[in-house]
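Below you'll find the structure, written out as structure tokens, and then a few comments.
Only a single protein chain was left out; the remaining protein chains are all shown in position.
Up next is chain A:
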């Protein structure tokens, strides 16, 4: 009857969302009076999950699962859920978790709620709070099925340390032939740079920057802060920046600690997409830009003067604080 959690890793290292999912699972397990069992794939330091409240780790070491494979991973998790008698399964809101969760949902005839932002409101009936309408609202959603699957939003519930010692067992489930019918041919992942999905800070540029040749200062600001770079929809539509950087209602959502918008007016679709960020800063020469109503801090001024100055001040700050 344990709570099962899928703990994501990349090249053997657990991702931050694995610790967030484990922390959330521990909270649910406490509410239900049970313990947490994690499933890991080719991870190096399984016992470290104990820090976040995991009692038992089912370790899958299988070279054929070195690259994420949604169907195969879902088969493993379904088998683990049955072996553990788990009725609640916790995942993250990463691209991989959102790929895998619906497959698992159908396999277990479960109820699945993604984008969950807080510990369950109640566990009987089972009610969770999630974002809806692309961050323009929240829903209280009841899950009435026997098996319940929850996708936890990043940077919402957060991580909680619950230091217990985790036992580690090898888990070798049998996979169907069809598990490998969708084959990964090539993975092209940016290395050594923060990504919008898991960055603490995101620096974003809009049409106010006038052209792609002016992105140097956005990237430099991001470098100084260890931030990911992003952009508004018009900027990606005009091809100034890749689609993968488009944040907003039809692009990527952002749930960072700090979001800095440069030359972005703040269309309702953009503001929806970044609404889950905790602190928002806007730099814009138009004091009437709607973004000023959504921001915590703002500077009315020319981005081409303000941003280089901000980079200098941040470098001075870093020099004093490291």
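In the analysis below, a contact is a pair of C-beta atoms (placed from the backbone, for glycine too) under 8 Å apart; a residue touches a chain by one contact, two chains touch by 3 or more; residues count from 1.
As a convention for this text, contacts and distances are computed from a predicted model.
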Looking only at the UniProt record of the hidden chain, which name from "Electron transfer flavoprotein subunit beta", "Iron ABC transporter permease", "non-specific serine/threonine protein kinase" or "Pyruvate-flavodoxin oxidoreductase" is the right one?
"Electron transfer flavoprotein subunit beta"
In the complete assembly, which of A:152, A:166, A:262 or A:281 touches the absent chain?
A:281
Suppose we count only contacts with the excluded chain; which residues of chain A make the list?
68, 70-71, 94-96, 98-99, 101-103, 105-107, 109-115, 127, 131-145, 178, 181-190, 193, 195-198, 200-201, 225, 237, 243-244, 246, 249-251, 257-258, 267-269, 275, 278-279, 281-282, 292-302, 305-306, 309-310, 313-314, 316-317, 321
